[in-house]
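Inspection log for the structure reproduced underneath, given as C-alpha coordinates.
One protein chain omitted, others in place.
In this document, chain identifiers A and B correspond to the written order of the chains, with residue numbering beginning at 1 in each.
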Amino acid sequence: MIELDDVSVVYRGGVHALRNVSLTIDDGEFVVVVGLSGAGKSTLLRALNGLVPATSGSIKVDGIEVVGANAATMREVRSRIGMIFQTFNLVNRTTVLNNVLMGRLAKVPSWRSTLGMWPAADREMAFQALERVGIVDKAYVRASNLSGGQQQRVGIARALAQEPAVMLADEPTAALDPVTSHQVMGDLKRINRDLNITTLINLHFLDLARQYGQRLVGLRDGEVVFDGDIADVDDAILRMIYGRAITPDDLLKEA
Amino acid sequence: MTDVSMAAAARPTKPKPRLTSLLVFVGFVVFTWFAARQVSFEWATFKDIWVSPLWEKFWPIEWEWVARRENVFDPMVETFQIAIISTIVGCTLALPIGFAMSRLTTPNKPVYFFTRTIMSVVRAIPDLFWAKILVTAVGIGAFGGSLALTIFSLAVMVKLFSETVDGADPRPLEAAKAAGGTHVSAVRTGVLPEVFPSFVAYALYVFELNIRASVVLGLVGAGGIGRVVEAQRGFFQFDRILGILVVVFVIVVIIEQISVALRKQLL
Partner (left out) sequence: MSIAEAVDEVGSPQRPEAPTGGRRWVVGIFALLSIGAVWSVRAISPGLSDVVEAPAEMWKIFRAMFPPAFQTEIDRGVVGKVFESLYIAWIGTIIAATLSFPLSFLAAGNVAPRWIRYPIRQLFNAIRAVPELIVAMVLLAVVGLGPWAGALAIGLHSIGTLGKLSTEAIENADSGPLEAISASGGTWISGMRWGMVPQVLPTVISYWLFRFEINIRASTVLGLIGAGGVGSELSSQLAFRNFPQVGAVLAFTVALVLVIDTISGFVRRQVISGTGRKVDGGHNEALVEDMLGSKLAPKK
(Lines give C-alpha, C1' and ligand atoms only; values in the text may rest on other atoms or scores of the structure.)
Protein backbone atom coordinates (compact mmCIF):
# COMPACT_ATOMS: atom_id res chain seq x y z
CA MET A 1 0.00 0.00 0.00
CA ILE A 2 1.24 3.46 -0.89
CA GLU A 3 0.16 6.43 1.18
CA LEU A 4 1.05 10.01 0.38
CA ASP A 5 0.02 12.57 2.97
CA ASP A 6 0.27 16.27 2.16
CA VAL A 7 3.48 15.80 0.21
CA SER A 8 5.23 18.81 -1.27
CA VAL A 9 8.41 18.91 -3.30
CA VAL A 10 10.24 22.16 -3.85
CA TYR A 11 13.34 22.12 -6.01
CA ARG A 12 16.33 24.37 -5.39
CA GLY A 13 15.52 27.63 -7.11
CA GLY A 14 11.99 27.66 -5.76
CA VAL A 15 10.15 25.50 -8.26
CA HIS A 16 7.14 23.85 -6.61
CA ALA A 17 7.01 20.48 -8.36
CA LEU A 18 4.40 18.96 -6.06
CA ARG A 19 1.96 20.79 -3.83
CA ASN A 20 0.17 19.14 -0.92
CA VAL A 21 -0.42 15.86 -2.69
CA SER A 22 -2.39 13.24 -0.81
CA LEU A 23 -3.07 9.84 -2.35
CA THR A 24 -3.74 6.32 -1.22
CA ILE A 25 -3.06 3.39 -3.53
CA ASP A 26 -4.06 -0.10 -2.48
CA ASP A 27 -2.17 -3.27 -3.28
CA GLY A 28 -2.65 -4.53 -6.80
CA GLU A 29 -4.12 -1.33 -8.21
CA PHE A 30 -3.28 -0.19 -11.74
CA VAL A 31 -2.98 3.59 -11.73
CA VAL A 32 -2.26 5.89 -14.63
CA VAL A 33 -0.97 9.42 -14.02
CA VAL A 34 -1.51 12.07 -16.69
CA GLY A 35 -0.78 15.75 -16.98
CA LEU A 36 1.19 18.30 -18.96
CA SER A 37 4.95 18.13 -19.10
CA GLY A 38 6.16 19.77 -15.93
CA ALA A 39 2.95 19.05 -14.05
CA GLY A 40 4.85 16.91 -11.58
CA LYS A 41 4.31 13.35 -12.85
CA SER A 42 7.99 12.46 -12.86
CA THR A 43 8.53 14.10 -9.49
CA LEU A 44 5.64 12.18 -8.00
CA LEU A 45 7.10 8.83 -9.05
CA ARG A 46 10.62 9.68 -7.99
CA ALA A 47 9.43 10.91 -4.62
CA LEU A 48 8.00 7.48 -3.92
CA ASN A 49 11.39 5.78 -4.04
CA GLY A 50 13.32 8.72 -2.73
CA LEU A 51 15.23 9.54 -5.90
CA VAL A 52 13.78 12.99 -5.35
CA PRO A 53 13.58 13.94 -1.66
CA ALA A 54 10.22 15.30 -0.57
CA THR A 55 10.38 18.71 1.09
CA SER A 56 7.47 18.06 3.42
CA GLY A 57 4.74 15.57 4.12
CA SER A 58 4.81 11.82 4.57
CA ILE A 59 5.18 8.98 2.11
CA LYS A 60 4.63 5.47 3.36
CA VAL A 61 5.28 2.40 1.24
CA ASP A 62 4.14 -0.84 2.89
CA GLY A 63 4.10 1.11 6.11
CA ILE A 64 7.74 2.28 5.85
CA GLU A 65 8.30 6.03 5.92
CA VAL A 66 10.29 7.21 2.92
CA VAL A 67 10.66 10.90 3.73
CA GLY A 68 13.84 11.39 5.72
CA ALA A 69 14.67 7.69 5.72
CA ASN A 70 18.29 6.73 6.36
CA ALA A 71 20.36 4.97 3.71
CA ALA A 72 19.60 1.43 4.84
CA THR A 73 15.85 2.01 5.08
CA MET A 74 15.89 3.71 1.70
CA ARG A 75 17.55 0.71 0.12
CA GLU A 76 14.96 -1.55 1.74
CA VAL A 77 12.10 0.52 0.33
CA ARG A 78 13.72 0.72 -3.10
CA SER A 79 14.20 -3.00 -3.23
CA ARG A 80 10.44 -3.35 -3.02
CA ILE A 81 9.85 -0.84 -5.80
CA GLY A 82 10.78 -1.64 -9.37
CA MET A 83 11.29 1.34 -11.67
CA ILE A 84 11.04 1.54 -15.44
CA PHE A 85 12.50 4.54 -17.19
CA GLN A 86 11.64 6.48 -20.30
CA THR A 87 15.17 6.11 -21.63
CA PHE A 88 15.52 2.50 -20.42
CA ASN A 89 18.65 3.35 -18.37
CA LEU A 90 20.47 0.16 -19.32
CA VAL A 91 24.22 -0.37 -19.16
CA ASN A 92 24.90 -0.35 -22.90
CA ARG A 93 28.24 -2.09 -22.87
CA THR A 94 27.23 -5.21 -21.02
CA THR A 95 24.86 -8.12 -21.64
CA VAL A 96 21.12 -8.22 -21.16
CA LEU A 97 21.58 -10.73 -18.38
CA ASN A 98 23.95 -8.49 -16.43
CA ASN A 99 21.47 -5.67 -16.77
CA VAL A 100 18.63 -7.75 -15.38
CA LEU A 101 20.83 -8.99 -12.54
CA MET A 102 21.08 -5.38 -11.41
CA GLY A 103 17.56 -5.87 -10.14
CA ARG A 104 18.97 -8.21 -7.50
CA LEU A 105 21.38 -5.59 -6.14
CA ALA A 106 19.46 -5.05 -2.93
CA LYS A 107 19.04 -8.76 -2.22
CA VAL A 108 22.61 -9.87 -2.80
CA PRO A 109 25.54 -9.02 -0.51
CA SER A 110 27.49 -5.99 -1.73
CA TRP A 111 30.76 -7.84 -2.18
CA ARG A 112 29.15 -10.40 -4.44
CA SER A 113 27.67 -7.87 -6.80
CA THR A 114 30.92 -5.88 -6.79
CA LEU A 115 32.91 -8.94 -7.83
CA GLY A 116 30.28 -10.10 -10.28
CA MET A 117 29.72 -13.37 -8.42
CA TRP A 118 25.93 -13.60 -8.48
CA PRO A 119 24.46 -16.64 -6.67
CA ALA A 120 22.77 -19.30 -8.80
CA ALA A 121 19.34 -18.60 -7.31
CA ASP A 122 19.52 -14.95 -8.38
CA ARG A 123 20.65 -15.87 -11.88
CA GLU A 124 17.64 -18.18 -12.07
CA MET A 125 15.34 -15.32 -11.10
CA ALA A 126 16.90 -13.12 -13.77
CA PHE A 127 16.27 -15.79 -16.39
CA GLN A 128 12.68 -16.21 -15.27
CA ALA A 129 12.12 -12.46 -15.50
CA LEU A 130 13.51 -12.51 -19.04
CA GLU A 131 11.21 -15.42 -19.91
CA ARG A 132 8.20 -13.55 -18.62
CA VAL A 133 8.85 -10.65 -21.00
CA GLY A 134 9.73 -13.00 -23.80
CA ILE A 135 13.35 -12.16 -24.66
CA VAL A 136 15.33 -14.80 -22.83
CA ASP A 137 17.02 -15.76 -26.10
CA LYS A 138 18.82 -12.42 -26.02
CA ALA A 139 20.29 -13.03 -22.57
CA TYR A 140 23.93 -12.79 -23.67
CA VAL A 141 23.46 -10.07 -26.26
CA ARG A 142 24.99 -6.67 -25.65
CA ALA A 143 22.25 -4.31 -24.50
CA SER A 144 23.04 -1.62 -27.06
CA ASN A 145 22.44 -4.12 -29.89
CA LEU A 146 18.73 -4.39 -29.11
CA SER A 147 15.87 -2.34 -30.49
CA GLY A 148 14.10 0.24 -28.33
CA GLY A 149 11.19 -2.02 -27.57
CA GLN A 150 13.48 -4.88 -26.64
CA GLN A 151 15.55 -2.62 -24.39
CA GLN A 152 12.45 -1.50 -22.55
CA ARG A 153 11.48 -5.12 -22.04
CA VAL A 154 14.91 -5.68 -20.49
CA GLY A 155 14.12 -2.73 -18.23
CA ILE A 156 10.87 -4.40 -17.24
CA ALA A 157 12.68 -7.69 -16.63
CA ARG A 158 15.18 -5.88 -14.42
CA ALA A 159 12.33 -4.45 -12.35
CA LEU A 160 10.63 -7.86 -12.18
CA ALA A 161 13.83 -9.50 -10.98
CA GLN A 162 13.49 -7.46 -7.80
CA GLU A 163 10.28 -9.39 -7.01
CA PRO A 164 8.78 -5.99 -6.23
CA ALA A 165 5.56 -5.14 -4.50
CA VAL A 166 5.27 -1.95 -6.54
CA MET A 167 6.09 -1.10 -10.13
CA LEU A 168 6.69 2.51 -11.17
CA ALA A 169 6.91 3.38 -14.87
CA ASP A 170 7.97 6.89 -15.90
CA GLU A 171 6.61 7.45 -19.43
CA PRO A 172 7.76 3.97 -20.44
CA THR A 173 6.56 4.32 -24.03
CA ALA A 174 7.79 7.84 -24.80
CA ALA A 175 10.77 6.58 -26.81
CA LEU A 176 8.90 3.80 -28.60
CA ASP A 177 6.84 3.50 -31.76
CA PRO A 178 3.06 2.93 -31.49
CA VAL A 179 3.11 -0.84 -32.02
CA THR A 180 5.82 -1.40 -29.44
CA SER A 181 4.12 1.03 -27.08
CA HIS A 182 1.03 -1.14 -27.05
CA GLN A 183 3.13 -4.24 -26.46
CA VAL A 184 4.80 -2.66 -23.45
CA MET A 185 1.53 -1.39 -22.00
CA GLY A 186 0.05 -4.81 -22.52
CA ASP A 187 2.97 -6.42 -20.71
CA LEU A 188 2.62 -4.03 -17.77
CA LYS A 189 -1.10 -4.68 -17.54
CA ARG A 190 -0.55 -8.43 -17.63
CA ILE A 191 2.13 -8.27 -14.95
CA ASN A 192 -0.16 -6.25 -12.73
CA ARG A 193 -2.95 -8.75 -13.19
CA ASP A 194 -0.95 -12.00 -12.96
CA LEU A 195 1.47 -11.04 -10.19
CA ASN A 196 -0.74 -8.58 -8.32
CA ILE A 197 1.96 -5.90 -8.34
CA THR A 198 0.76 -2.37 -7.57
CA THR A 199 1.47 -0.41 -10.74
CA LEU A 200 1.81 3.34 -11.25
CA ILE A 201 2.41 4.58 -14.79
CA ASN A 202 3.09 8.09 -16.04
CA LEU A 203 1.63 8.51 -19.47
CA HIS A 204 1.88 11.27 -21.98
CA PHE A 205 -0.61 9.86 -24.49
CA LEU A 206 -4.28 9.96 -23.52
CA ASP A 207 -5.52 7.18 -25.78
CA LEU A 208 -3.06 4.80 -24.14
CA ALA A 209 -4.35 5.97 -20.75
CA ARG A 210 -7.89 5.36 -21.80
CA GLN A 211 -7.19 1.96 -23.29
CA TYR A 212 -5.18 0.45 -20.47
CA GLY A 213 -5.94 2.55 -17.43
CA GLN A 214 -8.16 1.61 -14.56
CA ARG A 215 -7.75 4.45 -12.13
CA LEU A 216 -6.64 7.84 -13.40
CA VAL A 217 -4.85 10.52 -11.45
CA GLY A 218 -4.61 13.91 -13.13
CA LEU A 219 -1.83 16.32 -12.12
CA ARG A 220 -1.78 20.00 -12.89
CA ASP A 221 0.90 22.36 -11.61
CA GLY A 222 1.90 19.86 -8.96
CA GLU A 223 -1.59 19.34 -7.60
CA VAL A 224 -3.96 16.39 -7.91
CA VAL A 225 -6.94 17.76 -9.80
CA PHE A 226 -8.60 14.43 -10.56
CA ASP A 227 -8.53 11.00 -8.99
CA GLY A 228 -11.04 8.43 -10.10
CA ASP A 229 -12.13 5.69 -12.46
CA ILE A 230 -11.03 5.99 -16.08
CA ALA A 231 -14.57 5.44 -17.25
CA ASP A 232 -15.69 8.65 -15.56
CA VAL A 233 -13.21 10.77 -17.51
CA ASP A 234 -14.77 12.96 -20.16
CA ASP A 235 -13.47 15.83 -22.24
CA ALA A 236 -14.40 18.40 -19.63
CA ILE A 237 -12.31 16.63 -17.02
CA LEU A 238 -9.41 16.31 -19.44
CA ARG A 239 -9.58 19.99 -20.19
CA MET A 240 -9.39 20.67 -16.48
CA ILE A 241 -6.32 18.48 -16.08
CA TYR A 242 -4.54 19.92 -19.06
CA GLY A 243 -5.83 23.46 -18.69
CA ARG A 244 -6.58 23.51 -22.39
CA ALA A 245 -8.38 21.58 -25.14
CA ILE A 246 -6.94 18.23 -26.14
CA THR A 247 -4.77 18.36 -29.27
CA PRO A 248 -3.69 15.51 -31.58
CA ASP A 249 -0.25 15.70 -29.96
CA ASP A 250 -1.76 14.19 -26.84
CA LEU A 251 -2.77 11.03 -28.66
CA LEU A 252 -0.70 8.10 -29.85
CA LYS A 253 -3.20 7.38 -32.62
CA GLU A 254 -2.21 4.03 -34.16
CA ALA A 255 -3.82 1.05 -32.45
CA MET B 1 3.74 55.38 -58.61
CA THR B 2 5.57 55.58 -55.36
CA ASP B 3 9.08 56.79 -55.49
CA VAL B 4 11.24 54.18 -53.85
CA SER B 5 14.31 55.88 -52.66
CA MET B 6 16.89 53.93 -50.79
CA ALA B 7 18.83 55.83 -48.23
CA ALA B 8 22.46 54.76 -48.40
CA ALA B 9 23.40 52.88 -45.25
CA ALA B 10 25.96 54.78 -43.27
CA ARG B 11 29.35 53.08 -43.38
CA PRO B 12 30.33 51.78 -39.95
CA THR B 13 33.62 52.85 -38.50
CA LYS B 14 36.14 50.11 -37.77
CA PRO B 15 35.71 49.07 -34.14
CA LYS B 16 38.63 50.22 -32.07
CA PRO B 17 40.60 47.43 -30.46
CA ARG B 18 39.42 47.12 -26.91
CA LEU B 19 41.57 48.68 -24.26
CA THR B 20 41.87 45.44 -22.33
CA SER B 21 43.14 43.51 -25.35
CA LEU B 22 45.76 46.16 -25.95
CA LEU B 23 46.86 46.12 -22.35
CA VAL B 24 47.08 42.34 -22.36
CA PHE B 25 49.18 42.37 -25.51
CA VAL B 26 51.55 45.00 -24.18
CA GLY B 27 51.80 43.19 -20.86
CA PHE B 28 52.61 40.00 -22.71
CA VAL B 29 55.41 41.58 -24.69
CA VAL B 30 56.92 43.35 -21.69
CA PHE B 31 56.78 40.22 -19.57
CA THR B 32 58.38 38.13 -22.27
CA TRP B 33 61.19 40.63 -22.75
CA PHE B 34 61.77 40.74 -19.00
CA ALA B 35 61.71 36.97 -18.67
CA ALA B 36 64.13 36.63 -21.55
CA ARG B 37 66.60 38.88 -19.77
CA GLN B 38 66.18 36.88 -16.56
CA VAL B 39 67.05 33.62 -18.25
CA SER B 40 69.93 35.16 -20.17
CA PHE B 41 68.37 34.61 -23.57
CA GLU B 42 70.96 34.74 -26.29
CA TRP B 43 70.36 34.62 -30.02
CA ALA B 44 73.90 33.47 -30.55
CA THR B 45 73.17 30.14 -28.90
CA PHE B 46 71.04 28.93 -31.78
CA LYS B 47 74.05 29.23 -34.03
CA ASP B 48 76.32 27.76 -31.37
CA ILE B 49 74.20 24.63 -31.14
CA TRP B 50 74.24 24.20 -34.88
CA VAL B 51 78.02 24.30 -35.16
CA SER B 52 78.87 22.81 -31.80
CA PRO B 53 81.63 20.19 -31.79
CA LEU B 54 79.48 18.24 -29.39
CA TRP B 55 77.57 16.69 -32.27
CA GLU B 56 80.56 14.47 -32.90
CA LYS B 57 80.02 12.91 -29.52
CA PHE B 58 76.65 11.62 -30.59
CA TRP B 59 77.73 9.68 -33.61
CA PRO B 60 78.59 6.96 -34.36
CA ILE B 61 76.65 4.98 -31.81
CA GLU B 62 78.72 2.31 -30.14
CA TRP B 63 76.37 -0.58 -30.83
CA GLU B 64 78.71 -3.25 -29.48
CA TRP B 65 78.52 -1.58 -26.12
CA VAL B 66 74.74 -1.37 -26.28
CA ALA B 67 74.48 -5.01 -27.24
CA ARG B 68 76.42 -6.26 -24.26
CA ARG B 69 73.96 -7.66 -21.77
CA GLU B 70 74.93 -5.91 -18.61
CA ASN B 71 75.01 -2.50 -20.20
CA VAL B 72 71.50 -2.16 -21.55
CA PHE B 73 69.55 -5.39 -21.44
CA ASP B 74 69.74 -6.08 -17.71
CA PRO B 75 68.96 -2.51 -16.65
CA MET B 76 66.03 -2.47 -19.09
CA VAL B 77 64.68 -5.58 -17.42
CA GLU B 78 64.84 -3.74 -14.14
CA THR B 79 63.10 -0.78 -15.75
CA PHE B 80 60.37 -3.12 -16.93
CA GLN B 81 59.91 -4.50 -13.46
CA ILE B 82 59.71 -1.05 -11.94
CA ALA B 83 57.20 -0.01 -14.60
CA ILE B 84 55.04 -3.11 -14.10
CA ILE B 85 54.80 -2.75 -10.36
CA SER B 86 54.25 0.99 -10.46
CA THR B 87 51.55 0.70 -13.10
CA ILE B 88 49.71 -2.15 -11.40
CA VAL B 89 49.75 -0.66 -7.91
CA GLY B 90 49.23 2.92 -9.04
CA CYS B 91 46.33 2.15 -11.35
CA THR B 92 44.64 -0.22 -8.92
CA LEU B 93 44.62 2.50 -6.28
CA ALA B 94 43.48 5.01 -8.88
CA LEU B 95 40.26 3.11 -9.54
CA PRO B 96 38.50 3.83 -6.23
CA ILE B 97 40.19 7.22 -5.82
CA GLY B 98 39.17 8.20 -9.32
CA PHE B 99 35.58 7.28 -8.58
CA ALA B 100 35.74 9.29 -5.38
CA MET B 101 37.04 12.27 -7.30
CA SER B 102 34.27 12.35 -9.86
CA ARG B 103 31.11 14.37 -9.39
CA LEU B 104 29.07 11.49 -10.75
CA THR B 105 30.23 8.67 -8.52
CA THR B 106 31.50 10.29 -5.36
CA PRO B 107 29.76 9.02 -2.22
CA ASN B 108 29.45 12.42 -0.55
CA LYS B 109 30.72 15.97 -0.70
CA PRO B 110 33.44 15.81 1.97
CA VAL B 111 35.08 12.81 0.30
CA TYR B 112 34.89 14.58 -3.04
CA PHE B 113 36.59 17.74 -1.90
CA PHE B 114 39.10 15.94 0.25
CA THR B 115 40.33 13.62 -2.50
CA ARG B 116 40.37 16.37 -5.08
CA THR B 117 42.48 18.64 -2.87
CA ILE B 118 44.94 15.92 -1.92
CA MET B 119 45.35 14.79 -5.52
CA SER B 120 45.83 18.39 -6.70
CA VAL B 121 48.71 18.80 -4.32
CA VAL B 122 50.18 15.42 -5.19
CA ARG B 123 50.03 16.28 -8.89
CA ALA B 124 51.52 19.71 -8.33
CA ILE B 125 54.72 18.16 -7.00
CA PRO B 126 56.87 17.23 -10.00
CA ASP B 127 57.58 13.53 -10.34
CA LEU B 128 61.32 13.92 -9.99
CA PHE B 129 60.86 15.82 -6.75
CA TRP B 130 58.86 12.85 -5.47
CA ALA B 131 61.62 10.56 -6.63
CA LYS B 132 64.32 12.55 -4.89
CA ILE B 133 62.40 12.66 -1.62
CA LEU B 134 61.56 8.98 -1.70
CA VAL B 135 65.12 8.01 -2.48
CA THR B 136 66.22 10.02 0.52
CA ALA B 137 63.68 8.12 2.59
CA VAL B 138 64.19 4.54 1.46
CA GLY B 139 67.58 4.68 -0.16
CA ILE B 140 68.92 4.52 -3.66
CA GLY B 141 67.73 1.83 -5.99
CA ALA B 142 64.78 0.32 -7.74
CA PHE B 143 62.61 0.34 -4.66
CA GLY B 144 62.63 4.12 -4.35
CA GLY B 145 62.06 4.33 -8.08
CA SER B 146 59.00 2.09 -7.87
CA LEU B 147 57.52 4.14 -5.07
CA ALA B 148 58.03 7.35 -6.99
CA LEU B 149 56.56 5.97 -10.19
CA THR B 150 53.63 4.46 -8.29
CA ILE B 151 52.70 7.89 -7.03
CA PHE B 152 53.24 9.28 -10.51
CA SER B 153 51.03 6.57 -12.07
CA LEU B 154 48.36 7.20 -9.49
CA ALA B 155 48.35 10.94 -10.19
CA VAL B 156 48.12 10.60 -13.96
CA MET B 157 45.54 7.82 -13.95
CA VAL B 158 43.33 9.52 -11.39
CA LYS B 159 43.17 12.68 -13.47
CA LEU B 160 42.38 10.92 -16.74
CA PHE B 161 40.00 8.41 -15.20
CA SER B 162 37.95 10.83 -13.12
CA GLU B 163 37.43 13.05 -16.13
CA THR B 164 36.17 10.08 -18.12
CA VAL B 165 33.80 9.12 -15.32
CA ASP B 166 32.55 12.71 -15.23
CA GLY B 167 31.43 12.27 -18.81
CA ALA B 168 29.79 8.88 -18.31
CA ASP B 169 26.07 8.22 -18.70
CA PRO B 170 24.40 8.79 -15.32
CA ARG B 171 21.21 6.91 -16.10
CA PRO B 172 22.23 3.30 -15.44
CA LEU B 173 23.61 4.52 -12.11
CA GLU B 174 20.18 5.97 -11.32
CA ALA B 175 18.57 2.66 -12.19
CA ALA B 176 20.97 0.75 -9.94
CA LYS B 177 20.21 3.07 -7.05
CA ALA B 178 16.48 2.78 -7.73
CA ALA B 179 16.76 -0.99 -7.46
CA GLY B 180 18.13 -0.57 -3.96
CA GLY B 181 21.85 -1.13 -4.48
CA THR B 182 24.49 0.30 -2.14
CA HIS B 183 26.61 3.12 -3.54
CA VAL B 184 29.58 0.88 -4.23
CA SER B 185 27.65 -1.88 -5.97
CA ALA B 186 25.61 0.68 -7.90
CA VAL B 187 28.79 2.29 -9.25
CA ARG B 188 30.32 -1.13 -9.92
CA THR B 189 27.36 -2.41 -11.96
CA GLY B 190 26.07 0.86 -13.39
CA VAL B 191 29.19 2.87 -14.24
CA LEU B 192 32.24 0.61 -14.35
CA PRO B 193 31.29 -1.37 -17.49
CA GLU B 194 31.00 1.89 -19.44
CA VAL B 195 34.32 3.36 -18.36
CA PHE B 196 36.42 0.22 -18.15
CA PRO B 197 37.78 0.26 -21.73
CA SER B 198 39.04 3.78 -21.13
CA PHE B 199 40.63 2.65 -17.88
CA VAL B 200 42.55 -0.06 -19.68
CA ALA B 201 43.69 2.33 -22.40
CA TYR B 202 44.95 4.76 -19.80
CA ALA B 203 46.69 1.97 -17.89
CA LEU B 204 48.64 0.96 -20.98
CA TYR B 205 49.52 4.60 -21.57
CA VAL B 206 50.71 4.95 -17.98
CA PHE B 207 52.88 1.85 -18.42
CA GLU B 208 54.49 3.43 -21.45
CA LEU B 209 55.03 6.67 -19.52
CA ASN B 210 56.71 4.73 -16.74
CA ILE B 211 59.15 3.15 -19.15
CA ARG B 212 60.03 6.55 -20.54
CA ALA B 213 60.27 8.11 -17.10
CA SER B 214 62.69 5.44 -16.00
CA VAL B 215 65.28 6.91 -18.33
CA VAL B 216 65.47 10.10 -16.33
CA LEU B 217 64.77 8.61 -12.95
CA GLY B 218 68.33 7.38 -12.83
CA LEU B 219 69.26 10.98 -12.27
CA VAL B 220 68.16 10.64 -8.69
CA GLY B 221 69.49 7.15 -8.30
CA ALA B 222 66.23 5.38 -8.72
CA GLY B 223 67.45 2.39 -10.63
CA GLY B 224 66.63 0.91 -13.97
CA ILE B 225 68.08 2.16 -17.23
CA GLY B 226 68.34 5.63 -15.76
CA ARG B 227 71.22 4.45 -13.65
CA VAL B 228 73.18 3.68 -16.78
CA VAL B 229 72.25 6.98 -18.42
CA GLU B 230 73.47 8.87 -15.41
CA ALA B 231 76.73 6.98 -15.39
CA GLN B 232 77.33 7.60 -19.07
CA ARG B 233 76.48 11.25 -18.70
CA GLY B 234 79.36 11.60 -16.32
CA PHE B 235 81.68 10.39 -19.06
CA PHE B 236 79.99 12.53 -21.71
CA GLN B 237 79.33 9.36 -23.64
CA PHE B 238 76.44 10.89 -25.52
CA ASP B 239 76.60 8.30 -28.25
CA ARG B 240 75.83 5.54 -25.77
CA ILE B 241 73.00 7.57 -24.32
CA LEU B 242 71.64 8.02 -27.83
CA GLY B 243 71.85 4.28 -28.31
CA ILE B 244 69.86 3.74 -25.13
CA LEU B 245 67.29 6.27 -26.27
CA VAL B 246 66.88 4.43 -29.55
CA VAL B 247 66.31 1.16 -27.72
CA VAL B 248 63.75 2.77 -25.41
CA PHE B 249 62.04 4.41 -28.39
CA VAL B 250 61.68 1.07 -30.15
CA ILE B 251 60.30 -0.58 -27.03
CA VAL B 252 57.80 2.24 -26.53
CA VAL B 253 56.61 1.93 -30.13
CA ILE B 254 56.12 -1.81 -29.65
CA ILE B 255 54.08 -1.19 -26.50
CA GLU B 256 51.98 1.35 -28.36
CA GLN B 257 51.18 -1.21 -31.06
CA ILE B 258 50.22 -3.82 -28.49
CA SER B 259 48.07 -1.23 -26.77
CA VAL B 260 46.20 -0.41 -29.97
CA ALA B 261 45.61 -4.08 -30.73
CA LEU B 262 44.42 -4.85 -27.20
CA ARG B 263 42.04 -1.93 -27.22
CA LYS B 264 40.50 -3.01 -30.51
CA GLN B 265 39.72 -6.31 -28.81
CA LEU B 266 38.13 -4.64 -25.82
CA LEU B 267 35.90 -2.21 -27.64
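Going forward, a residue touches a chain if its C-beta (ideal position, glycine included) is under 8 Å from a C-beta of that chain, and two chains touch if they have at least 3 such contacts.
Worth saying up front: this structure is predicted, and the values here are computed from it rather than measured.
Undergrad: Could you tell me which of the visible chains the hidden chain touches?
TA: Counted over the whole complex, the chain not pictured touches A, B.
Undergrad: Write down which of B:94, B:186 or B:201 is the residue touching the left-out chain.
TA: Selected residue, touching the omitted chain: B:201.
Undergrad: On chain A, where is the contact patch with the chain that was removed from view?
TA: 127, 131, 134-140
Undergrad: Mind listing the chain B residues that contact the chain we can't see here?
TA: Touch with the absent chain occurs at residues 31-32, 34-36, 38-42, 45, 48-49, 52, 54, 77-78, 80-82, 84-85, 88, 120-121, 124-129, 132-134, 136-139, 141-143, 146-147, 160, 163-164, 167, 197-198, 201, 205, 209, 212, 215-216, 219-220, 223, 229, 233, 236, 238, 241, 245, 248-249, 252, 256, 259-260, 263, 267.
Basically, only the chains that are shown with their structure count from here on.
Undergrad: Calculate how many whole Å lie between the centre of chain A and the centre of chain B, each centre taken as the average of the chain's C-alpha atoms.
TA: 46
Undergrad: Using the touch rule from the top, collect the residues of chain A that touch chain B in their complex.
TA: Checking each residue of chain A against chain B gives 49, 51, 75-83, 85, 87, 89-94, 98, 101-106, 110, 113-114, 155, 158-159, 162.
Undergrad: Show me the residue ranges of chain B that touch chain A in the complex, using the header's touch definition.
TA: It comes out as residues 169, 171-172, 174-182, 184-186, 188-190, 193-194, 196-197.
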